[in-house]
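Below: one structure, written as structure tokens.
Subset of chains shown; positions unchanged.
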């Protein structure tokens, strides 16, 4: 286990893990198989409501999209913690996939994702450096500006 | 292995595994690596033809999209059975990813996917509870209303 607790790093940079929405029904927040944790697609929910709505490049600016990506990343961390109890067990952020609700002209999906990628690096150091997929889509559940899923390796 | 055979559950609810399209060429229906089976994206083919065509929220209703999701889920199960011979070897449905061919205004991608998620839960019980990603896209192969890929853990 790391000596540094990722949750302490979050506190230092003024962030905290949001509460996870109670998973109900036929799917759940995250599933562990072997050493891998597959996290469900997370929307930028903060305190029970979507932080932004609409397409990046239209109703949502690049800066707002980036902030929303950080919120999704926090929700991903909450989901991982919900499943494995302690973020110190994370040994690697393996992959981040970002679907950005985009106007047809918007082509800066990578920049939107950077706020999520940078958060993982800050929180986990080199273990937070991940592979990444950034794509545009024409719409998302609840008209969210983006949705992020992730795969973590844990001990 | 489960005592209950997932195929018996399917029969009880009036469903059956479709025949799998013969895989040819440079890609295939599903690939096993370690304990994981990665299933190729499945379209709502039933008896050799697409059950519905077009965008959900436009040519295809939410209800039809949900039915199509169940058909995709059956095709996923067929692909898994084709690879591992016996669905009783499934130890967990790890992840379901759904790409919904959506009109720009359609934001109920999650509801469309529920018919697939619910089928996995019915067929595998708690082992069928999975992580999930639901996104909208502006078009799909053959103008299918949705495409589902999945990852299964097997013994």
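The chains carry the letters A and B, assigned in the order they are written, with residues numbered from 1 in each.
Keep in mind that, in the parts below, a contact is a pair of C-beta atoms (placed from the backbone, for glycine too) under 8 Å apart; a residue touches a chain by one contact, two chains touch by 3 or more.
Everything numeric in this text was worked out from a predicted model, so none of it was measured.
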> What number of copies does the complete complex in this structure file have, with 2 given?
Replying inline: 3
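The definition used in the following text is that only the chains that are shown with their structure count from here on.
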> If you fit chain A onto chain B using only Cα atoms, how far does it have to rotate, to the nearest 5°?
Replying inline: 120
> In whole angstrom, what separates the CA-based centres of chain A and chain B?
Replying inline: 25
>> Help me check something: in the complex, which residues belonging to chain A touch chain B?
In response: 25-31, 33-34, 38-41, 97, 99, 101, 137-143, 147, 149
>> With touch defined as at the start, can you tell me which chain B residues reach chain A in the complex?
In response: 34-36, 92, 94-97, 102-110, 114, 117-118, 120-121, 128-138, 151, 153
